[in-house]
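The structure appears right after this line, and notes come after that.
Note that one protein chain is taken out, while the other chains of the complex remain in position.
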Amino acid sequence: MPILSYLKALGRALGDELAADERVCVFGEDIRVGVANVTNGLLKRFGPDRVVDMPISEQAFTSFATGAALAGRRPVLEFQIPSLLFLVFEQIANQAHKFPLMTGGQAAVPVTYLVPSSGSRTGWAGQHSDHPYSLFAHVGVKTVVPATPTDAYGLFRAAIQDDDPVVVFAPAAAMGVREDVDYATLVPVPLGVARVHRPGTDVTVVAVGHLVQTALSVAEELADEISVEVFDPRTLYPFDWTGLAASLDRTGRLVVIDDSNRSCGIGAEVLATAAEQMRLVAPPKRVTRPDGAVLPFALALDQALQPSRDQLLTAVRAVAKGG
Amino acid sequence: MPILSYLKALGRALGDELAADERVCVFGEDIRVGVANVTNGLLKRFGPDRVVDMPISEQAFTSFATGAALAGRRPVLEFQIPSLLFLVFEQIANQAHKFPLMTGGQAAVPVTYLVPSSGSRTGWAGQHSDHPYSLFAHVGVKTVVPATPTDAYGLFRAAIQDDDPVVVFAPAAAMGVREDVDYATLVPVPLGVARVHRPGTDVTVVAVGHLVQTALSVAEELADEISVEVFDPRTLYPFDWTGLAASLDRTGRLVVIDDSNRSCGIGAEVLATAAEQMRLVAPPKRVTRPDGAVLPFALALDQALQPSRDQLLTAVRAVAKGG
Amino acid sequence: MPDAVALYRTIRLIRRFEERAIELVRSGDIVGGVHPYLGQEAIATGVCAALRPDDVITSTHRGHGHVLAKGADPARMMAELAGRVTGLNRGRGGSMHAADFSLGILGANAIVGAAGAIACGAAWAGMLAGSDRVAVTFFGDGAVNQGVLLEAMNLAALRRLPVLFVCENNGYATTMPTAGAVAGTITGRAAAFGIPASTVDGMDVSVVLDAAREAVERARAGAGPTMLECLTYRFDAHHTFEHRVRLRYRDDADVAAGRSRDPMQIQGARLDPDERTRIDVAVETVLDEAVRFALASDHPDPAGALDHLYASGLRARPGVA
Partner (left out) sequence: MPDAVALYRTIRLIRRFEERAIELVRSGDIVGGVHPYLGQEAIATGVCAALRPDDVITSTHRGHGHVLAKGADPARMMAELAGRVTGLNRGRGGSMHAADFSLGILGANAIVGAAGAIACGAAWAGMLAGSDRVAVTFFGDGAVNQGVLLEAMNLAALRRLPVLFVCENNGYATTMPTAGAVAGTITGRAAAFGIPASTVDGMDVSVVLDAAREAVERARAGAGPTMLECLTYRFDAHHTFEHRVRLRYRDDADVAAGRSRDPMQIQGARLDPDERTRIDVAVETVLDEAVRFALASDHPDPAGALDHLYASGLRARPGVA
């Protein structure tokens, strides 16, 4: 079977949506040339009316996409850096997100915001290494963080097909993931439905994005000791609470590993909702970035602030024993 | 004793800091005239070099404040609408907040961002009614939400004196609160230290901002039935975890009432940290805005989405019985 | 194209609509207040008179005039201000978000400068769909210092979009005089991006209409965006809260000078007095009915507070569980 890389999966999803729906179009910087390696070849295939290179005017082109969406298009925006989402937070959270309710249902804003290589890219330092998905979960903008090439393909397509704004985070650390796939089986993956990568009975590990691989490897290492269920929410907002409750019904123990800042991150939301409503037989744990983290440049410092395999291992062991 | 209103407390704190420290200055829109009722009279007292009216260029003047801070000033910025913080999120979260670490300790950015009348102001609808404090707690920018005039005075002064960026949310619904005070006793209130407004032994209610009054009234109503401790964190980031742990050591039961969106809000953080590390003898509860809330214009709809007294009452009763 | 009578009628409708709305603010039927468009009526009227029904507009916090001039039903508009289910936005938007997509009204916007880029995107979509539809974005003198609006001008010029940037320079942004906030000139901002711009008398609807027509023709012909700076004056408060709290930023002489040229009188003087009276009466009837309709309409059911939050139909988790 052919091998699909995460990046290729994103490019393929975009190409397939452009081909399937004339309303879909792509905006971004350097997308003609495909600097981020997602849009390569699309200009030639779909022309400059569908694949539109933009000046460094993120705020304007984000609201430009909103306007185009209000007029019937389904734009996909590519951002070169995760923190550019800070720059356009007003345009997404206060404009695009609010149109349907504020207009009493007259408007829809089907725009997809893609951040290839989100999170820390080694050596890109403080202003290029944020992973701000929890911010969108807070304001209520649909947020997906695919972990595998198949899910990257499927969730990205579903995001484009969705009638609401959706932010798609493609973690830099997931870019290396490859999968044997039969292209014919690649299909959209519905938003809001989690995926259990590995079933288990002792501890549920909720892992976000690239950390799914970390969780799988920890589960494997602990296999003789603790039966770990690896739960990949895939969509952080709306979250698959039903799926999580079912998992905790089995395990009653919870660890979340999440590459965003601790305070008010998605890890907090998972623990809070579980503590309120689900079966927990021991105190749960989070493995996250520190509060307010700014990733320092030097490699060892950068890595010291990211949630690690060792931390997860320790947390799973502690939660398995706790209660 | 004289009566101090919440608004007057803010104005007084600002005036006192301007008088106490020449480095302090104020930037904002319509602050000459004092449209938000905080800066009235300051221009006359301190002159146009300290009280600077700005064009509607929030992004530029926010980073302008960063630059002035890097050069030794201690600017206070007034924003007319809470959602303007979305517009300047890049300038606060990605610039001001990051300077100290990125420069290896060479720089400090002592800027205070004040949002008088944050949260819902009846009838101002979707784009003027957010209460985005949890976003700042996530990125790690110091965040305070005073509940009373005395605290508004004290926390605002402490924020201005702090060497880091601090966002001060002054809830619209707290503006009506008045207090008898002896002016001589007004002092800065240290950031990061909570205040127990009412001790109790059965349930700890963590209430944010204007909801402290709601919590006090619920505690009073339930007094014969349930002993409610009303815990006002005052600072949401850094949070007074030691204080909360001490409260839960007493009560073991927790309800949070928080006027921000549910998912990844400060309520989630409080529940998560409590579930991980503190004594909880029953499942905790949150009373918040719904996920992704956009406040509709019509009064009854707007109010339907804000955390209410009734909801808190029900939640406290349920948590008191739970476990 | 509308004649002098029709232009007067629209000006009169906006004028009296605003005065009625202010009454309803005073009576408590409109909650949250409004930003009155009084004094600026000739701009919305003149510009929208140059438009076709399928053209689109974006508006501002001071948006009633634009929405009415583009053809919104005054009764449903008034119902929206009163937060009723029969309102344009089913009571979800209110004054600062009134929209009627069926008429190309993409909404008032409460964030200064925010709508320009939205208008550009809508213009682009129309252009690529092969339509010769035009988009107009209204904004105040305060908005010309907002980065996103300037970025939008660059986009419009780069892609030769059929967009008309209409700046309503009423001399103030809330309490800030234009000169205190705008370095250089407003038209110079357009010129920076190679967009033709002119400054016109915003008190004379026929002047506005002529300028708008020319710009709209250019846009339809594929010649790209234009900026019009319309000089005007805000006759009333920045917002009705000023009726309660007096703010001192315009002295009496300034106000008197500003109000000395009234767009309603200027256009009214061009009409036969009897005809004018006939129109005034007719407008009053429309507004009587609008107010009656608004106040007789139902308030929305709080159970539906989260309706329309997601176009996809997603239901949000409530704030208690």
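Just a few scattered comments:
The letters A, B and C name the chains in turn, as written, and every chain counts its residues from 1.
Note that contacts are C-beta pairs under 8 Å (C-beta built on N, C-alpha and C of every residue); 3 or more make two chains touch, one makes a residue touch a chain.
Everything quoted here is computed from the prediction, not taken from an experiment.
One chain is not displayed; in the complete assembly it touches the shown chains A, B, C. The residue from C:V85, C:L158 or C:L247 that touches the chain not shown here is C:L158. For the options B:T66, B:T112, B:S134 or B:T214, the residue in contact with the chain missing from this view is B:T66. For subunit A, the list of residues touching the undisplayed chain reads 29-30, 32-33, 35, 37, 53-57, 59-60, 81, 83, 87, 121-128, 262-263, 285-294, 296-305, 307, 311, 314-315.
For subunit B, the list of residues touching the undisplayed chain reads 49, 54-55, 57, 59-73, 75, 90-91, 94-95, 99-110, 140, 142, 162-164, 192, 238, 241, 273, 276-277.
Considering the complete assembly, subunit C touches the hidden chain via residues 145-151, 153-154, 156-158, 180-185, 188-189, 191-195.
Everything below uses one rule, namely that only the chains that are shown with their structure count from here on.
Averaged Cα coordinates give subunit A a centre that lies 30 Å from the centre of subunit B. The centroid of the Cα atoms in subunit B and the matching centroid in subunit C are 35 Å apart. Residues of subunit B found to touch two or more other chains are 83, 87, 125-127, 263, 285-286, 291-294, 296-297.
Shared contact sites, meaning residues of subunit C that touch two or more other chains, fall at 89, 91-93, 97, 109, 111, 147, 306, 309-310, 316-317, 321.
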